[in-house]
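For reference, the structure is listed below as C-alpha cells.
A protein chain is absent from this complex, but the other protein chains hold their places.
Letters A and B mark the chains in the order given here, with residues in each chain numbered from 1 onward.
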Amino acid sequence: MDLTSLNNSLRLITPEIILSIFLVIVVVVDLILKSNKKVIPYLAVLGFAVTGIVVISSLDSSGFAFITASTSSKQFGMFAHDPLGGFFKLLILSVSIFIVLFTITSSEIKQIHLRSGEFYALMYGMVLGMMVLVSAVDLILIYVALELLSLSSYVLAGFTKLRDRNSEAALKYMIYGVVSSGLMLFGISIVYGLTGTTNLYLINSLLQGPQINILTLLFAVLLIMAGVGFKISAVPFHFWTPDVYEGAPITITAYLSVASKAAGFALLIRVIQIGFVSFVGSDGFWNLIPVFDWKALLVLLSVLTMTLGNLSALWQNNLKRMLAYSSIAHAGYLILALATLSTQGVVAVLIYFIFYALMNLGAFYIVMIIADRTGSEDIDDYDGLGYTSSFLGVSLIILLVSLVGLPPTAGFIGKLYLFIAVLDAEMYVVAVIAVLNTVVSLYYYLRVLKHMYLTKASDSTQSVRASGGEKIILLLLVVPTLLFGIYFQPIVDFTKSCITVLGV
Amino acid sequence: MLTEFGKIFVFILLAVAFVGIAIFAAKLIRPHRPTQEKLTTYECGENPEGTPWVQFNIRFYVVALIFLIFDVEVVLLFPWALTYQDYGLYGFLAGIIFLVVLGIGMAYEWQKGDLEWARPKPNIPYLSNLIKKNTDQTSENIIVEQTETNQTT
Partner (left out) sequence: MDLYDIIFYLFALLTLVSAYFVVTNKNIVHSAFFLLFTLFGIAGLYVLLGADFLAVVQIMVYVGGILILLLFGVMITNKITNVSIKTGTIHIIPAAIVIGLFAGALASIMVKTQWQTESAKIPFTTSYALGKSLITEYVLIFEILGILLLIALIGAASIARREEKE
C-alpha cells in the first residue's frame, strides 16, 4: 500500500475518524458510568461540534481518498471529499446537535435514562453512516454506509419500548427498509454485471460505450431507486413514513425527517450527477448520457409525492402524522427541483434543505413540548393554546407560515429559488401543479392555527409553559427562519460555492 | 480446488445415505401396530398433561445474537490473518483497529450483563427464625434447611 496516498486518504477522512473516536469514547463512558449518565449528551454535542469545525476548515480542499480504480489518465477513489459533501456534512452535524439538545429535555427519553448511553452511541453510528454516504462514490461503500445508517435508525425508532406503537413502528420500518435495501443491492449487482465496475466515475465512462442493454439498465436503475426512494420517502416507497413517524420517539422523528432525507438526497444527486451526466452545459443544464430518462422518472415521482403528501395531510388529526405527510410533500418539492437537472436545481435543493431543516425541527420541537406537558398529540387538544402559551403560539405561527411558503419567512425564499429553477427549465405544467399543492398545504397548516387561536379552550386543556432552556433552543430555530426570509444572500452565496462535485 | 470440495460432497452424501438406509431398513423390518395408548407421548409412566412447549428463557436468544455478531467478526478476520504480514505495520494496524472496536463491543456486553446466566440464589437460614420455628416442635435436632431457589425469568 503506497504510504503517501494512504496518508493523503487518512487526512481527507479526518472528520469521520474523529467521529469514530468520539463514538468509542461515548460507548466507554457509558460503560464506566453506572447510574448518572448526565454527561453523555454534552459529550455527544462536543463530538459533533469538533467534527463540524474540522469539516468547516477542510471545506475548500477536495480530492479522492482510497484510490481503487484508475483509467489511463485519471485516478478515482471510493470516497470523494468535495464541497457538496462538506455542505451536507455540516447540515447533518448541525441537525444532530439540535436533536441532542432536544433529547436532553424530552420526557420520553428521561423515562429510559438508564439506557440513554446506548441512544447516543446509536446516534453516532447513524451520523457516521450519513457522513460516509454523502461522500461515497463507490457502489459498495454506498451500500455499507446506507446499511449503517439504516440499522441505527431501525433501533432508534423503537428505542423506548414503552408502548406498542414504538415496537410496531420499529418493526414496520425495519421490514420495509430491509426489503428496499435488498432490492437496491440487486440493482447494484445488475449494474456491476453490465459494466464490470462499482465506481460511479468508471460506470459513467462505460455507460457511454456501445453495448449497454437499455432494458437491463432501466430495470437496474428502478431497483436502485427503490432503495433511494425509501430513504427520501418518495411515493410509492413512502408507506412506512406515517406509521414510523407517529410511533417513534419525537426527537427521532424529527431527526429522520431532516437528516435521513438529506443523506438520501445527497446520494441521489451524486448518483445522477456522477453516474449519468456526460457534460455540464454553459447554461448550467446537465447533458445526460442517453441511456436512461431521468427527467421523466423524477417528474413523475415528484408529482405523485407532492400530491399524495398534501392530500393525505388534509385528513390527519394527529399532529405527528400530519407533519409526516407534510414532510413527504416537501420531499416532492425537492425532487421537483432536482428534476430540472441543472446546477440551479441543485442550488435550489440545497437552499431549500437549510430552511426546511430549520422549519421542520422547530415544528417538531413545539409538538414535543406540548406532548410532554399535556400528553397528547391530537389537534383537538391544541384548542386555545395560543392564548395560554403565547410564546409557543407565536413561534408556531412563524414556523407554520414558513412551512407553507409565505413571505417574509425563509420558507418563501426556498420556494422562490425552487420555482425560479423550475421555470428556468421551462417545466410550466409541473410548476402549476406545485403551486396548486402549496395552496392545498395552506389549509392543513392553518388548521392548527385555527385550533390554537380561534377555538375556545375547553376546561381540560392545561396551559403549557416552556422552560428557559427550551425557549432558547426554540429561539435558535425561529429567529433564523424570520431572519433568512429577509436577509438571505449569505446563504445563497454559501450554497453556490458548495455545489462543485469532484471530477464533473 | 473443486476436487477437494468434491471429496467433501461425497462424504456428505455417504453420511446422509448411512442415516437414511439405517432408518429405512429399520422401518421395513419392525412391526407397525399402533394403538391409542401407544401413540401418546411418553412421560416416565405419568399421563401427559398440557403442551410440551415451556416458556423459553430469553437468555438463549441474546447469547445466540451475540454469537452471531462475533461469528461475522471472525469470518472477516480470516482473510486479514492470511495476508497482514505482507504489509508490515500498516496491515497489522488495519486489523487491530477492527479488533479493538469489537473488543469494546465485547466489554460493553459484559458490563451490561448480557453474558450472565440465571444463577441459583441460596436461601441462607437465620438462626433466630429457626429457634422460633422449633419451639413449637418437640424435636431436639435443629434441622438446617438450605433451599436453593432457581431463578428463571
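General remarks:
Throughout what follows, contacts are C-beta pairs under 8 Å (C-beta built on N, C-alpha and C of every residue); 3 or more make two chains touch, one makes a residue touch a chain.
None of the values given here were measured: they were computed from a predicted structure.
Touching the missing chain, out of A:37, A:115, A:373 or A:471, is residue A:115.
Those residues of chain B that touch the chain absent from the view are 1-2, 5, 9, 51, 53-56, 58, 60-62, 64-69, 71-73, 75-76, 78-84, 86-87, 90-91, 94-95, 97-98, 101-102, 104-105, 108-109, 112, 114, 153. Although one chain is hidden here, its contacts on chain A can still be listed: residues 1, 9, 13, 20, 23, 27, 65-66, 68, 78-79, 114-115, 118, 121-122, 125, 128, 132, 140-141, 144-145, 147-148, 151-152, 154-155, 158-159, 161, 170, 190, 193-196, 211, 213, 215-216, 219.
By our rule, only the chains that are shown with their structure count from here on.
Distance from the chain A centre to the chain B centre is 43 Å, each centre being the mean of its Cα atoms. On the chain A side of its complex with chain B, the touching residues are 1, 3, 6, 24, 27-28, 30-31.
Contact residues on chain B toward chain A in their complex (touch as defined above): 87, 90-91, 101, 104-105, 107-108, 111.
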